[in-house]
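Report on the following structure.
A single protein chain has been omitted; all remaining protein chains appear in their positions.
Moving on to subunit A:
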Amino acid sequence: AAMTTMNPDLRRERAAATFQPELLTHILDGGAERTRRRKEIEALVINDPDFQHEDLNFLSRSQRYEQAIRKSSLMVMKLREYGIADPEEIYWFKSFVHRGRPEPLDLHLGMFLPTLLTQATPEQQDRFFMPAWNLEIIGTYAQTEMGHGTHLRGLETTATYDPATQEFILNSPTVTSIKWWPGGLGKTSNHAIVLAQLYTQGQCKGLHAFIVPIRQLGTHEPLPGITVGDIGPKFGYDEMDNGYLKMDNFRIPRENMLMKHAQVEPDGTYVKPVSDKLTYGTMVFIRSLIVGDSARCLSRACTIAIRYSAVRHQSELKPGEPEPQILDYQTQQYKLFPLLATAYAFHFVGAYIKDTYHRISGDINDGDLSELPELHALTAGLKAFTSWTANAGIEECRMACGGHGYSRCSGIPDIYVTFTPSCTYEGENTVMMLQTARFLVKSYIQVNSGQQVTGMVSYLNDLSRQRIQAQHVAARTVSVRINDPVSLVDAYKARAARLVEAAAKNLQAELNHRKSKEDAWNRTSVDLVRASEAHCHYVIVKLFTAKLSEVSNAAVRAVLTDLCLLYALYGISKNTGDFLQAGILSDGQITQVNQRVKELLAIIRPNAVALVDSFDFHDLHLGSVLGRYDGNVYENLFEWAKKSPLNKTQVHESFHKHLKPMQSKL
């Protein structure tokens, strides 16, 4: 009976909410119809006995891989059976099947097939696409090497063209050139798209992509000349066979180079591609997905931590009274509510980038690439900003759950280890921030030379005006209204402008001192990263604020406005140094900001559970005993622990093997 009734604390919390969570769910999903469809797909998976299995926490790595492969195989067939083809619907289906975890076919579906579509010639598509679509060919995308990651030009794998046989000879010339990390490479794939330095007619033509068969069809044994395997255990990603690949004089036909853009003719003549900007498109797309992932992973962690904090009672707030819910402690609210606000902010940013990408990818197909550089710079920075923040936020949520957060049953350790690599893959975050900085500095220089810039950096245009009226800087400070999100956007804008300018000036000063541009850049890079962070922070506050006016329901708008204010003010209170030093806010205003943050915590408190309910994660997807919708935490924690592998027998075999002999000897 305990299982079916809702914990009274949670029932009370839900009854006290000032808005309807469903309405907010619709906003997050992009409309009521999309919510309906998402839940429909969710039900397809959850009610399907084929997708059930033992709690993954109790399985070994090898067993987890096996379960993932089993489910992936079924998933591919069922997607076709149900006729689900919309990319977003596929994404939902997949994340319910795998409960938000990676799976061995990720690279096949997410990289191998799309790369064939965008980079293969029609003839190559005939040969490879349908077999790959039908999973006779399972492929992966082998780019990263043991010694080389984000800096692609440094890759060492070679593909040398031999006109005599019309073949490419692939080689991994050094240990550092061994392909390392590609998902699905270790055990699953029989083909790989390999990135290698192309050599023809004695010259290096840079990186190109080749389709390389790696395992024998039928036996799945590695082909002669191929050494392939799993890279061993990692921090998370247990179900993924990240692999290594070493090639020794391995020959593939000329026709296996992906030749839609660049070509090698039979005699070895190299034909250059028309534009290299096109590859930006894929990167922008994948990085925008990471922004959305940051939002979702942080939302899951917040859901768990906030529900648990409403169920857990600890210590006393008032002498003589029962122990209060830990969510009533100011320090607990101060840990969790800014993260909740951040999760909402990131949702809206993720949706914005996705929409922008879809809007301009039409232009890209028409050959108009003018908006791409800014979007590229923006997504690089936002990918880094959101993944860093979410990463730290997930850990904060885990720690806010005290000891039980550390148990695998809380689900947060898994969210963390699954998410945290996104700080590194698809572009290491510091490098991403520096790419954004490069764009910011370029824009700053443009403004300084009298040109106007457009888009998210247009605030830089104001810098020259402000310089003329330097004496008004003090007057500017009092104009920030701390209860008005629009005014706070201006404050963030001023901070970004100031930090971009400071970094650009420091860079100039270094350039005046030193000969080398690269040295100067390196010696300014800490400032440059700060400037990029401030820019991204501004963009997020701006997008969150803009979202408010789109919300029609007054109760929902009110609660989102509280969150938006909290997000903006908390960000100021965590970076007071920047705002004080630039004279954007005074000491007195900072004190007010700190005070207002605490008031907002109390205002948001009654809606906290409803705000995480709005994320609408199914218990199965959440995978957490602490975050259960019904709040029956302790009974289920005990039930869960009883299934632990160490509890299989009443007396563990170690007693007979080690303990008993010791006791008799001593």
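We adopt the following convention: a contact is a pair of C-beta atoms (placed from the backbone, for glycine too) under 8 Å apart; a residue touches a chain by one contact, two chains touch by 3 or more; residues count from 1.
Please note the rule applied: contacts and distances are computed from a predicted model.
Trainee: Among "AP-4 complex subunit epsilon", "ACOX2 oxidase", "AP-1 complex subunit gamma" or "Transcription factor bHLH", find the name that the UniProt record gives to the complex chain excluded from display.
Mentor: "ACOX2 oxidase"
Trainee: Check the options A:G292, A:G381 or A:G405 and report the residue that touches the missing chain.
Mentor: That would be A:G405, which touches the missing chain.
Trainee: So one chain is hidden, and I want to know which residue out of A:G350, A:P421, A:P485 or A:G631 touches that hidden chain in the complete assembly.
Mentor: Looking across A:G350, A:P421, A:P485 or A:G631, the contact with the absent chain belongs to A:P421.
Trainee: Determine which one of A:Q166, A:S361, A:T576 or A:Q592 touches the chain that has been left out.
Mentor: The one listed residue touching the chain not shown is A:T576.
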